[in-house]
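Below you'll find the structure, written out as structure tokens, and then a few comments.
Missing here: one protein chain of the complex. Every other protein chain is in place.
Here is subunit A:
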Amino acid sequence: MSAALVNVDDGDALEPTLQSILDQRSLRWIFVGGKGGVGKTTTSCSLAIQLAKVRRSVLLISTDPAHNLSDAFSQKFGKEARLIDGFDNLSAMEIDPNGSIQDLLAGQGEADAGMGGDMGGMGGMMQDLAFAIPGIDEAMSFAEVLKQVKSLSYETIIFDTAPTGHTLRFLQFPSVLEKALAKVSQLSNQYGPLLNGFLGSNGALPNGQNLGEMMEKLEALRATISEVNTQFKDERLTTFVCVCIPEFLSLYETERMIQELASYGIDTHSIVVNQLLFPKPGSDCEQCTARRRMQKKYLDQIEELYDEFNVVKMPLLVEEVRGKERLEKFSEMLVKPFVPPA
């Protein structure tokens, strides 16, 4: 099926569809990312719909604080995975990276309080630490999600990420934490006896915190996150779909993101170019033709630069892509290249 779709114009170019992602059965995590407003949510929903046709079960997760999944499917989603109306193997959930870390910390505070003793300081210390390290909040929320998702046994999980920038910043996080931990443990080894003199034999800190316990917690955190990392850095398990529009800034961000992903070791081989204008021949819309020209320029650049990518071209529709039917129609174009009206 895929062979038929290969673009006959230039034989060496990769097929302009996301078919390769549908065919790669080992894929477990798919990220969809790009600059704000380029159609990440639409693309991730469409991809989810297409995947649902060929996989046993698919989960769509939005990590964007400005959740759009509910809008896209006209259905309310929450922190728990919920089947999307009209599908029997496609679920969606919305998580808030900041919310989940606060939940986590709050839960921990309660747990500590439950153990008896004034543990308010522990939460405070953890919180300070948690917010001091860049990307740790996202890393923890991803870790949480991973824990949840593992028990739910979905075949493929699609992440609709927040706009570019700090989406995957946490992937450099284990090394940061490892360094920090090494320093702390070195300190506690060197000054441990001294500290114990102050703190008493069980290493309890003034607020009822415990030095050893805290180190243990940090260590556990590091282990969880490094597991996330190894999963995300495995190209058989994970891929990243870049969404962009043929405009300079979007392209610039995409290039930066692709380089960043390469430096993290995350596989990416698909670019969705969204919102392409195809004015009808003979159209006298001045803006449309001018814009079309500009888009053409950047499209040529994209094809020249990303010759090792599946570049999928999606048209700008005259209607909003919302609701199951429209999304399904739109999603068709991810696998069958859109043919502009001649």
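Note that a contact is a pair of C-beta atoms (placed from the backbone, for glycine too) under 8 Å apart; a residue touches a chain by one contact, two chains touch by 3 or more; residues count from 1.
The working rule: contacts and distances are computed from a predicted model.
The chain not displayed here is annotated in its UniProt record as "Guided entry of tail-anchored proteins 1", chosen from "Ribosomal protein S16", "U6 snRNA-associated Sm-like protein LSm1", "RBR-type E3 ubiquitin transferase" or "Guided entry of tail-anchored proteins 1". Screening A:87, A:298 or A:338 for touch with the missing chain picks out A:298. Considering the whole complex, the residue from A:74, A:190, A:230 or A:259 that touches the absent chain is A:259.
Although one chain is not drawn, its touching partners on subunit A can still be listed: residues 248, 251-252, 255, 259, 298, 300-302, 304-305.
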